[in-house]
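The structure that follows is given in the form of structure tokens.
The other protein chains are all here in position, but one chain of the complex has been omitted.
Chain lettering (A, B and C) follows the sequence in which the chains are written, and residue indices restart at 1 in each chain.
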Amino acid sequence: MNYNEVFCEVNKLLKSHVDNGTVASYIPELQKVSPDKFGVHLCTVDGGNFAFGDSEEKFSIQSISKVLSLTMAFEIEEDKLWKRVGVEPSGNPFNSLVQLEYDEGIPRNPFINAGAIVIADVLVSKLKKPKEDFIKFVRQLSGNNQIDYSDRVAQSEKSKGHRNAALCNLMKSFGNIENDIDEVIDFYFDLCSIEMTCSELARTFLFLANYGKDPVSGNKIISSSKSKRINAVMQLCGLYDEAGEFSFKVGLPGKSGVGGGIAVVHPGKYSMVVWSPRLNKKGNSNKGVRFLEEFTSYTESSIF
Amino acid sequence: MNYNEVFCEVNKLLKSHVDNGTVASYIPELQKVSPDKFGVHLCTVDGGNFAFGDSEEKFSIQSISKVLSLTMAFEIEEDKLWKRVGVEPSGNPFNSLVQLEYDEGIPRNPFINAGAIVIADVLVSKLKKPKEDFIKFVRQLSGNNQIDYSDRVAQSEKSKGHRNAALCNLMKSFGNIENDIDEVIDFYFDLCSIEMTCSELARTFLFLANYGKDPVSGNKIISSSKSKRINAVMQLCGLYDEAGEFSFKVGLPGKSGVGGGIAVVHPGKYSMVVWSPRLNKKGNSNKGVRFLEEFTSYTESSIF
Amino acid sequence: MNYNEVFCEVNKLLKSHVDNGTVASYIPELQKVSPDKFGVHLCTVDGGNFAFGDSEEKFSIQSISKVLSLTMAFEIEEDKLWKRVGVEPSGNPFNSLVQLEYDEGIPRNPFINAGAIVIADVLVSKLKKPKEDFIKFVRQLSGNNQIDYSDRVAQSEKSKGHRNAALCNLMKSFGNIENDIDEVIDFYFDLCSIEMTCSELARTFLFLANYGKDPVSGNKIISSSKSKRINAVMQLCGLYDEAGEFSFKVGLPGKSGVGGGIAVVHPGKYSMVVWSPRLNKKGNSNKGVRFLEEFTSYTESSIF
Partner (left out) sequence: MNYNEVFCEVNKLLKSHVDNGTVASYIPELQKVSPDKFGVHLCTVDGGNFAFGDSEEKFSIQSISKVLSLTMAFEIEEDKLWKRVGVEPSGNPFNSLVQLEYDEGIPRNPFINAGAIVIADVLVSKLKKPKEDFIKFVRQLSGNNQIDYSDRVAQSEKSKGHRNAALCNLMKSFGNIENDIDEVIDFYFDLCSIEMTCSELARTFLFLANYGKDPVSGNKIISSSKSKRINAVMQLCGLYDEAGEFSFKVGLPGKSGVGGGIAVVHPGKYSMVVWSPRLNKKGNSNKGVRFLEEFTSYTESSIF
């Protein structure tokens, strides 16, 4: 399929779409981005690449990196990991603290902040040099040695990190954090600060569209079974409290970040990243969700 | 694929599996079933039928009927339906009342009791003779005019229905129930009382494995788009608070009932029903979930 | 002390007080009252009577009657009563349903709706003719045979009673309601519909200012120990989610109703009723609370 044409058609459909979303404001660095940026990149498992708009511009991938840290932790810890973090959707957005209390420090899934902090704690425990080792892993996935953290973004988040410190302390009180809280939180914010372009990020997610194997390098990143499981977690928990609606309308596993990016995979077919900084009320890219909805309708892409 | 052989192999794998689940006890009628029953039936979209064990024995499909009532209501109300009920997973099992309060009477999805009661209310409003019209619809889907409600089961549930009456009253206080509460609740319990065999139920779900069209009769039941959406809701909300784990391990859209049945569909391939009355702590068939997990691993079936 | 003079002084202090409260609107009958009414009546235990403003005008006492039904049920059931209802403040105003769930159908205290419904259920079980017997009891307390229910108000509430029916059904599901739900709810709304003037209501509460004995008739209504306990429950739970602030500012046990009345007692000294229909955000009489605050400061009345 010529996805370039599809992108143009879908973009036309969205012409009348007035984007009343707002750029994430809780950290100053994220607010500096131009709100009208819009980029798309799609990589097929057989080597196709299709781009649209600002697809070569770097943005802060934020929570999308939680898929990558989960992938690394799943490889290291295997099934033991799931004793420390669940795989269930989290329900009500304001419940994270009360659910941690109810579930005695076990986060519902690895994509809510509490869960991603546990994943960060696993990596701090198991990696010799967590920060260096993790970016090396991401560079391997992306086939690009230039991928890096943004210290400015990480610093900016650390200065506002009291809520995440609250989650981390609560989990520590239940014995579900092994390392020093400051070290875990710092690493967690580093993870979130990675910057990529749409094309780099789509390339990075390609192994999840290909049952765990990177079709470009031929490297087996993870087993087919793990790849399916990570996709299942994305499907159920990848878009905060909009996961159900996203499944309903888009029908593909995906993960969003407050930087305005959304990565999706169609197993056996393609990985795709859209980026548009204005967020809807659920914290997901407003135009990104709309574009994906129209795109999957147009192409009749859906795992269902 | 010769699924008969697969069933035998998977059954062997489960030999050592000690089933410490317990039969649903909250209504007397459900407790009368023999706890060690086990049946499987799979229908492929191209006409294959594969059976195992007690697949020709009737059981109470209970909440599995919520997929059928949703299908009918979705056809009638179209997108208006989703103003009255959401499509998000519900999170914590004890939250239904507080979430109704928080969300002002709008249930999180059509498969939690509150949501299914709203669906029942829609059908009571729109159908001339709700009870007759609905069973006619189910008979059409199943190609079987003998399918019927169990008045004994419905009566048994009605006598214990105070919690559902609480949900219905709370939603009525928010204006999300149109009809008389007793009428809605009675119809809701009728819906849950339908009895089918594994083979009848797998046959009934076949249209969802075939993009909305019944491959046997050739009838178009619903549009492809609606079929995908119903499957998406099943994937995210179909197994109570075990939806995430079921997606993680089984990787197919499914719906369970406290009668011990689970119906799953693999879009483009097959529909399948397993039945085993002992339930795990989340209220889903213990052996049913285990069987499906091994079955999908063995056959490498997964939408992810 | 010449309370008439105090009333005038305190009223002057409130001259500049702009009352931005709003009359209860959830039932049409309550909205018919003139919003600027204001009455006060104080009865001392040694026979004094002091009145101010619209103190001889009837108003709907609403939840204030919960003190009277509790008194009657406490006499009948003694300590067994407290197995079915607690004496703890309820915390967050929106928690009643979730707390009933958490506490397995046991309401936190007899002054939240759920608790008063349990009290109504006790009376339905124990009284031969609940409606007649209860009003007879109130007439005895008040020394006034004209006190009566308002059928208009009761009817008006019954037509909007879905939320209370939800509470009642939920408690029934936990086995904490003995009688038919409709009968209990009807009686509950009857209790709330009683109409009195400030002077009648202050007179009715006098036994709680006099350790359980009516100083006018000389009748012992309840034991001193029970009288203290009912006052303790009023102190902690009598003003919905404003109980703490009321204790902090007014320092006397009291009970409010959405009709705009507040009854307080100063043990050993007086009972007092203020009435002003505009309610603050917590559902208590706006001017009533302000008046009591200034009154108790002025007279240095406080149990603390």
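Assume contacts are C-beta pairs under 8 Å (C-beta built on N, C-alpha and C of every residue); 3 or more make two chains touch, one makes a residue touch a chain.
A quick note: this is a predicted structure, and the numbers were derived from the prediction, not measured.
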**OP:** Just list which of the chains on display the missing one touches.
**Re:** A, C
Original post:
Pick from C:A114, C:V233 or C:A263: which residue touches the chain that isn't shown?
Top reply: C:V233
**OP:** Determine which one of A:E5, A:D36 or A:E101 touches the chain that has been left out.
**Re:** A:E101
Original post:
Tell me, which residues in subunit C touch the chain that this view leaves out?
Top reply: 86-92, 95, 99, 102, 108-109, 224-225, 227-229, 231-233, 235-237, 241-245, 247-249, 251, 253, 267, 297, 300, 302-304
Original post:
Hey, which subunit A residues sit against the chain that's not shown?
Top reply: 94-95, 97-98, 101-102, 160, 162-163, 165-170, 172-173, 181
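One rule holds for everything that comes next: only the chains that are shown with their structure count from here on.
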Original post:
How far is the middle of subunit A from the middle of subunit B, if each middle is the mean of its Cα atoms, in Å?
Top reply: 32
Subject >> Whole-Å gap separating subunit A and subunit C, where each centre is the average of the chain's CA atoms >> reply: 55
**OP:** Go ahead and note the Å separation of the Cα centroids belonging to subunit B and subunit C.
**Re:** 48
Original post:
Hey, what residues on subunit C touch two or more of the other chains?
Top reply: none
